[in-house]
Every structure is written in structure tokens, then in C-alpha cells.
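In this view, the complex is presented without one of its protein chains, the others remaining in place.
First chain written, first letter: the chains are A and B, and each begins at residue 1.
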Amino acid sequence: MFSDFMLTHAWLIPLLPALAFLWIGFFTRLHKKRSAAIAITMSSLSFLLACGVTWAVLSGPITMETPFVQKTLWFEIGSVRIFMGSLVDPLTAMMLMVVTMVSLLVQIYSVGYMAHDPGAGRFFAFLSLFAASMLGLVIAVNFAQLYVFWELVGLCSYLLIGFYYDKVSAREAAKKAFITTRIGDFGLLLGILLLQITFGTLDFQELKVLVPAYIWISGTSFMTIVGLLLFIGPIGKSGQFPLHVWLPDAMEGPTPVSALIHAATMVVAGVYLVGRAYFIFSALPVVMNVIAWLGGFTAFFAATIALTQRPIKRILAYSTISQLGYMMLALGVGSLTASMFHLMTHAFFKALLFLCAGAVIEAMQDEADIFKMGGLRKKMPVTFAAMTIGVLAISGLPPFAGFFSKDEILGAAAAVSTPLYLLGTLTAFLTAFYMARLLFVTFFGEASPGCPATETNAFMRWPLIVLAVLSCVSGLWGHFAGFGEWVYFGAAEETGIDWVIAGTSTVLSLVAIGLAYEIYVAKRWSAYEISQRFGVLYTLSFNKYYIDEFYTLLRRTFCDGLGRILYWIDLHVIDGIVNGLARLVGVLSTIFTFLQNGQVQRYVAVFYGGVIVLVAYSLFYAYKVLTLLGGAF
Amino acid sequence: MNFLAIGTEIAIALLMLIVLAADLLLPKDVSHRRIGVISMVGLAVILVYTFGQYHIGASPTFFGGLFFVDNYALFFKQLFIIGMLFTILFSLEYTEKLLRYRGEFYVLLLSALLGMCVMASANDFITTFVGLELMTVSFYILVGARMTSEDSSEAAVKYLIVGAASTAVMLYGMSLVYGAAGSLVFSEVCRNIHLFYAAGLAGVIMVIIGFFFKLSVIPFHMWAPDVYQGAPTPVTALLAMGSKAAGIAVFMRILYTAFPILGNFWLPLLAGFAALCMIGGNIMAIRQTDIKRMLAYSSIAQAGYMMVGMAAADLAGMKAVLFYAMLYVFANLGAFAVLTVIDTERGGTSRRDITGLAQAAPLLAAVMTISLLSMAGIPPTAGFAGKLYLFTAVVERGYLWLAFVGFVMSMISVYYYLMVAKAMYRDLTPEEAEYAAPVYVPLTVRAAVLVSVFATLGLGICPEWLASLTNAAVQTFMR
Partner (left out) sequence: MNDLILSLHRLIDMGMTMAEELGTPEIILAAVFYVFAGISVLGALGVVLGRNIVHSALCLTASFIGIGCLYIFLSADFLGAVQFLVYGGAVAILIVMAIMLTRREDMAHSNPSRSIPHQLAALVVAGMFLLAMAAVALMSPFQTAPADIGDTVTGIADLMLTKYVLPFEIVAVLLLIAMIGAIILAKGVDES
């Protein structure tokens, strides 16, 4: 009974935050506290519902193969019938839990973080909409619904990254995020349209039956194109190379937003899409290879950039790209379980890291450069503890969450391809190093004199603690409770630990942390000298391989050149037409106003004028009929 | 004689008489809200009753098919009743404060409703005409019901004169059609080939002109701006949704059942005038500063959109028109409920009077914005779905240019709709601080606007709910 109720009401989960958005947007926008209260209430309710749904999934007969689907006809044009509804399977349930929990914690945190911001009401409205869009995406029953929410997520990220709209850099970053992800969305849209054209449906359950049959009959060549197009969407949204450039800039938004984007609501949408449509991708070896290698490369590539960055949030941003690369790698080598497991643990520890970073930045009065911090360990003990847990988790040290999930990924990669496994392991080493660097530089050493930092307030502290606990236990829980029997594709996976792989990566991580300690705390080697020695590499990494500059160059030559031509056309041709039209409208208005002079006699005259014209038309028609019939009847 | 067929009409007439008697019994100086409540309760009961009348198969008729209670008529009757019910709901306060003859006001509203319902079911020209006149005469008086306002009286006189001219033309047309076709019953008229002679065609065109007047199609629209602006705000609301929808109901029935063989004759006309309305209505609306007047011009454009669906002349087009008529009722309910409050509290409906409404009454500002966006056809409001249905229907019949005009004009309309939103939401200058003072919003108005907004958004998000009803409604025309 209870579980049925929960499943049939799963659609409430995205609806509640959406209501919060409407309510705040329309009524309480100007009241900070009321807005926060509404947003948090709705988020809590939807978190509770998500718990209920998860319980129902765990206790009921629902598995990956037999999901619970409930849908209603949304609209119908011609023969195309588009449905809307909710699809609940273990994957959905896991995502619902993660998204509602992280967004709830972020909202609570924001109460403290945004306490002095005059736009806090707007902020909570956007946060609610953000969560609602992501939840809607998660429970989508078909590609159409998914795409709608996918775009909504993009819109929300635009609104939130550009939240401080009076700052030029924020506006630019928002635009960059929106446009870059739009490029990906275009590919996704093409893919979806091809699916609709080929199969006549966008429904996941129906496609699950149709796609394998289609591939069996006509081979993989056409579907490979579809699959690649579909994958372009996740490349943009999940910040894979080469469309990753928006993600580091996205830190221009308020820090809670970064936490939300990086952990739960935006970037994982791409990973989730691949997971949701895994029945398409997994049948296409070429696409799988692309996913695996692109993921692996992105993981390594982003990690090398993160080594040299200085602003705290930027380091975290590149670490996110790197971790997303891991998830893609796992998907590419065929392990949905590992990818989703890592998605979950990552959501917790990345949210934790970002919220800690926010606390640090706030304590340092908006100073973001880690080398201008230092010695915060004593001033902010709780934050320090939380941050340490986060760093250990992301570095993959047992028994923290990252250890288990990363180990799964590496194991899956090793089973398929040794180069990929090596790439992953190397990335793990780099990850441990740069995260340790972040931790040591920020919290150890000597505090600069006059450093204003103090411990954060309760609203910000408690979410940190909750997330820290989750970062400790979620891996253990997933490992022992059998995550792989729950979220899987094909056959259920055993969650075992390959001790060789796990041991290697753990040792490497420890070495990396030790190395970082020697360099940044014990100062045995000078960081500066090292950077000098690897001059070219350092410069490349520090400047993010000049990819942004490359894009700028591209834009300058192609877009601006084209733009100049188009601008000329616009100025001389289009404007001419538009101005002419505007003048025409003015003239028409004058004529009509002249007629509309308030005299009823004139109204009647115009009326009869119309009558005469129409009667003349009927005469003309009658004449035509008569000539046509030649005077018959 | 099948009295069941005219059950709705009998019930409305009875309700009207009860209200009239109740008004006589009620002392003069007490609140007349309870009379409004009586009417609303009655209408609600009738509305529920009409739901039970939906049917599959043969439709009940009265007197040999002169009066036809098919699903199509039922749909429109429900539309009228909903419109009337909620108009009474949001105008209780307005009626109480600004009108002199409150009891009679409700009686006249109900008689107008009776006229509309008769029109929706009419299956011959005499019944149509009588229903039309009952509605129109009630409106002549209603428009002038605000005794203290010169504008109101002026509007009433203008409406009467132009309306009489239109009635004359229409009646002349009906007589010509009778002369040519030898019958007044739609289903018999359609069989007579003599309609193709000049007299028949002229008669048809004059009947069409009569309905063009009701739909305020350019150039028969001249009365609309003055009358909309001068009439008491709730009456304007009913003119925009009820009177217009009633015109559309019987217009479509006449075109498709009485004159189908003349399709080649009136289809280009409909398409042409639809384009004219969309272009002219939207362009003229841009310059208006009074919101009621702006809505008058916008209603001309809206009539144009609905005629686009009629020009498709197939089931999809009809469904689209029905859908649009219903969502237009909800959009108008929201917008006019807000205007009624503004009119009551601030004594006008110009753009100045709604300044700062976002602070004075955030609910009303939100409702107004959503309603106007629905009229402009912005997703996720119902207006978007409605326009989608209309334009796809007409494109499938080959009128691509018409859909294009409609699309461009919808874009233009966003401009003046958003001007209203801007006036409500912009920051106030220090001199305008008085506009931020809270506006009293009665509970009844709150209820009415919430219903309208939920309907507008609900139908926008899931248009299928209403679409299934329109599917049932057009069954009559499946032949």
C-alpha cells in the first residue's frame, strides 16, 4: 500500500520545488526568510518523498528491468503522441535521493551564506527551480520530457551563474555556460529527432525493445551516428573535453550554486543521460570506445590543469571535470554500476568540498587564491575537518566513499583495456596530489597577520557535517549493501574489491599526499623551482592548455568576420526593412485612429462600407457561378 | 416535445425569475451580495447538470430539430456558464460598490446567458435570431448599467445604434437566404442549390456580416473599443468571452451545417478577414494606454486567431477553435478580475492605474501577467497549446501564409502585453510611492483568479484534458 502510494506520487517530487519557485517568484521574492523557509520546506518534503520512493523500490518488485512507469498524454499533434510521466527504477531512485538530499543541504547552507545578500529571495526561487528541473529530468519517461527539463537545467544554470548580474565576469560566465552547453544540446536534439523519425517513439521502455531489434536487423552503422549525436549533449553538459571550458568559469556564481552544479543538478545530468539511454550506447561498440577514451582523456587532462591553478574553486572545478571523466570512462568500459556508484559518492564529497570552499572564501572575505590563505586549521576547525574528509574521499583512501567507487571504475577499466586503466590510475595519483596541495596550502602553514577568518555559522556548519558523514559512509554502505545488485545494466554486478588494483591506487594516493606534504608543508622542495624545471608543461597547465584562447581565436576569425558581414547586412538591409515596417505601422495607426473618432455616425458608415464591399464580392461570385454554368438551372 | 432538451434553458430562466423575485423581497439598503450568491449557486448546479448531458449517439432535439442539444452545444453552454459564474464571483464587490441597480444587474446577466445558450443550440435562423437578440438586448442595458458614468451611457447608446444596424443587415440576410433556399432550418437550407444565385450569396454574406459584427471583425469592429472601455468592467469581460464565444458557436454551426456547399465562397473570406483582424487588431492595440481598450483591440486579434481555425474547415480546426475559445475564457477571467479590482479600488483601468501592482497586490500582478501571456501564446500557458492547435490545423489545409501571419502577429502582440507587465513590475519612483500601498483584494476575487490561473497553466501543461472534451464536442460534425 505505502509503496504503491509512493510510486504513484513520484511526480510530486519535482513538482514541489517547482511550486516553491512559483510561490517565491510571485509572492515572497522580497522576503528573504519567508522565501528560504518555503524553499527548504518544499525541498524537505520532496526529500522525504524520495526516501519513500527509494524504500518502495528497495522493498518492492522493482528492478532495472521492471521499472514502475506512469504516464499521461501530454499533447498530440497529428500522429505524434507525446507523453509525460514518471519512470521509477533503482537508478531513478538513487538519483532522486542524491539530488533531493544535496539540494536540500545546499539550500540550508545558503540560508547562512546568502544572509546578507539583498537578492536572496530570487536566489532561493532559482535554486528551487534548478532542483525541480533536475528532478523532472531524472524521472522522465521519454526523451522529449527529458529534453525539456534538460534545457530548463541549462536555463537555471544560466540564471544562477549570472546571479551577480552587475558583475561583468559573472554575466560573461553565464553566457559562456549557456552557449557552450547549447552547442552540445543541439547535437542531442538532432539525435532525439533521428530517434523519433526512425522509431516513431521516444519512450525509453519502447525504445529498449526497438533499438536492439533494429540493430540486429540493419547493423550498427546508422545507430552509431545517432549515438554520437546523443553523446554530444552529455559532452557539453557534463563538461567533457572539448566543451569543458564553461565549467571552471561557472564558479562566478555564488558558491552554493557551484556546489549544486558540480555535485547534483547540472553536470551529472549528462552522465545520467548516458546511463538512462545505456541500452542504446552499450549496443554500439564504436560509441562506447569514444565514451571511454574521451572520459579517460578528460579525467587525466583536467587533473593536469588542476595541479597548477590557484583559486580554490577553480581547482575544485577542474577536479569535477576530472571526476566526470571517470564516470564517463566507467560507462564507456561497460560498467553502469561503477559509474553511478561514483556519481553518488562524488555528489556527496564534491558538495562537501565546495561548501567548505564557500565557507573558507566567506571567512576570507572573498579571497579565493589559496596561496593568500594558510593556517586556517585552527581558526576553522569544523571546516578543516570536513575538508579533510572530502579530500581523503576524493583521493580514494579507504574507508572513505571515493575509495570504493573509484576502485570499481579502475577494476572495470582494467578488465577492458590496460591503457585506460593506466590512465585512470595516473589520474588518481594526480588527483590525490592536487587535492592534498589544496588542503595543505589552505589550512596548514602560518596564518597571515590580520586574517579575519572565524568559524562559520550553524546554518552553514550542519550541512557540512552531514555531508562529511555521508562522504565517510556512503562508500561503505554501497559496497556492503550491494549497490551493484541494485543499479546495473545487463547482469547484476558483484561488488568485490580487486585488492591489487585497490592497493596500487591507495599506495599511489598516499605517495602523492606525502609528496604534497613535503612540498607545501615541510617545504623540502621549492614549488617554484619545480615549476621552473617543468617550464613549458607548467605554463601549458597553468594556462589551461590555451584552450580558451584557442576558442577566442576561432571566434575572432570566424564568428567576428562573419559577424561583421552580417552586421553590414543588418544595418543596411534589415534595418531598412524594419524601419520601413515601423513607419508603416505608424501610418496604419494614424489611419485607423482617424476612422476611430468616436462618432457613431462614422462607425455606421464604415460598417455599411464593409457591407457594400462584401455584397459586391458576393455579386462577383454569383456572376462567376452563372458564367460557369452558362445560365443553367 | 422533449423538455429534457431545453432543461438547461428552463433552469436558467427559472433562476432568473428567482433572482428577480429575491431582489424585490430584499430591502433596498442591504447588501445584494446574497443575490449574487444565489445566482452562482444556481449556475454551479446547472453546470454540474450539463456535464451529465454529454452523450454518445443521437442528440436530443426539440421540435423537429429546430433546437439541438449535441455535445457541441453542451461544450459552449458550459463555457458560457463558467464565464458567467466566475464573472459574478469576481464582480460581487464591484457590483455592490459601483452599480445602482444591483439585483437587476444579475437578472440581466442571466438573461444574456440564456440568450447565449439558446444560440449554442439553435438549429434554425429564427431561434438563432431570437437568442442573439435576447443576448444583445441584455448587453445593451448591461453596458449602460453604470448610471453614474457618462462613458457607460455613451457606450450603451453607441452599441445600441451600431448593433441595430448590424441586426438589420443580418435580418435582411436571413430573409434573402429564406427567399433563395425556401427554408429557415440549417439542415434544409444546405440542400438548396438556389443558394448559388446572387440573392442566396448576398443573404449568406449578410448573415456572415452579422456575426462578424459580434466577433468585432475589422471593419465591423468600430464599436468595440468604445464599448469595451465604457462598459462596466465585468460586462466588458462578458462581452469579450461570452458574447464572442456565442457568436462563434452559432457562426461555426451555420457555416458548417447550413452553408457547407458554399465553402469555396466563404473560406477565402474567412482566411482574409482572419489575417486582417490579426494584423489590424494587434497593430492598433500597440498604441493604447487604457487596458480595457487595449484588450478590445486584442480581442479583435483573438477573433482573428479563432477564425484561422474556422478557415481550416475540418474537425481539427473546429477542435482548435473550441479549445481556444475555452482557454480565452480563462485568460479573460484572470485579466478582467484584476481590472475589476483595479477599477473598484483606483477608479480606472489605464496603464497608470496598474502601476506598482506587483507591490500593491502581488497575486493580482502575477495573475494579470499569466493571463496576458496566455493571450500572447507563450508556453507553458494554455494560449501556446491553443495557438499550436490552430496553426497546425490550418497549415495542414494548405494555408501556410495564414499561419505565418498569425505567428508574426503573436510575436508583435507580446510587446503590448508585456508593456502591461512592465507597468506592474517596474520599480516605483519616489513620487509614485502611493501606488505601493496594498490594494484590498476580496476573497471571492482571490478564488476566481486562482481558478483561472490554475486552468491556464494546467491546460498549458497538459492540454489533453480539454482536448478530450473538444473531441466529444465535434462529434456532431463527423459525417
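FYI, a residue touches a chain if its C-beta (ideal position, glycine included) is under 8 Å from a C-beta of that chain, and two chains touch if they have at least 3 such contacts.
All values derive from a computational prediction rather than experimental measurement.
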{"item": "Option from B:8, B:95 or B:127 whose C-beta touches the chain left out", "value": "B:127"}
{"item": "Per the touch definition above, residue among A:115, A:286 or A:619 touching the missing chain", "value": "A:619"}
{"item": "Candidate in contact with the missing chain, chosen from B:66, B:261 or B:436", "value": "B:66"}
{"item": "Among A:194, A:469 or A:605, the residue in touch with the chain that has been omitted", "value": "A:605"}
{"item": "Contacting the left-out chain in the complete assembly, out of B:141, B:155, B:405 or B:453", "value": "B:141"}
{"item": "Touch list for subunit B against the chain that is not drawn", "value": "6, 13, 16, 20, 62-64, 66-67, 100-101, 104, 107-108, 111, 114-115, 118, 126-127, 129-131, 133-134, 137-138, 140-141, 144-145, 147-148, 176, 179-180, 182, 194, 197-200, 202"}
{"item": "Residues in subunit A touching the chain absent from view", "value": "601, 605, 608-609, 611-612, 615-616, 618-619, 622-623, 626"}
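Assume only the chains that are shown with their structure count from here on.
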{"item": "Interface residues, subunit B side, partner subunit A - complex", "value": "157-158, 161-162, 165-166, 169, 193-194, 196-198, 201-202, 204-206, 208-209, 212-213, 219-220, 222-223, 225-226, 265, 269, 280, 283-284, 286-287, 362-363, 365-366, 385, 388, 392, 396, 461-464, 467"}
{"item": "Residues of subunit A defined as touching subunit B within the complex", "value": "26-27, 72-78, 84, 585, 588-589, 592-593, 595-596, 598, 600, 602-604, 606-611, 614-615, 617-619, 621-623, 625, 633"}
